[in-house]
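Here the complex is missing one protein chain, while the rest keep their positions.
Up next is chain A:
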Amino acid sequence: MDYVEIMGRSISKGVVEGEALVSHKPISFLGDINKEGIVTDRESDIYGKSIKEKILVFPTGKGSTVGSYVIYSLGKRGILKGIVNRECEPIVATGAILGRIPLVDKIDISKIDTGDWIVLDGNKGIVKIYKRN
């Protein structure tokens, strides 16, 4: 099967694969996503969707530093599998590393659509995109 391979930067180690859920808006993990992994921020372009077992693709993080612990918890409970960012900032980086959620950034996320199959290699900083169609 054909895939596109993009080289990014390794932020949090580990290898994982899964279906992409793409948001084009910055996400705050304190308030925007609940404990079960449902997006509760009404302003979000993925409002109401579940991030469960998805590779969450979004440009960057924002908001309170307590967000790091929320991401940790989502990872620990197996809800959030992997993260792809355009530009990772410290709050999301910290949470992903604590929660052992593989994370690669410096990726052109416009090349990824919701539903694409993603193979995320956080050790090498590589994202493979298998288009849905």
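Note that in this section a contact is a pair of C-beta atoms (placed from the backbone, for glycine too) under 8 Å apart; a residue touches a chain by one contact, two chains touch by 3 or more; residues count from 1.
To be clear about the criterion, contacts and distances are computed from a predicted model.
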* Structure fact -> Expected UniProt protein name for the omitted chain (select from "ABC transporter", "Phosphomevalonate dehydratase large subunit", "Methionine synthase" or "Glucose-1-phosphate thymidyltransferase") would be "Phosphomevalonate dehydratase large subunit"
* **Of A:Ile55, A:Val70, A:Ile83 or A:Ile107, the residue in touch with the unshown chain** => A:Val70
* Residues on chain A that touch the omitted chain in the whole complex? -> 9-13, 65-66, 68-70, 72-73, 76, 88-91, 93-94, 97-98, 100
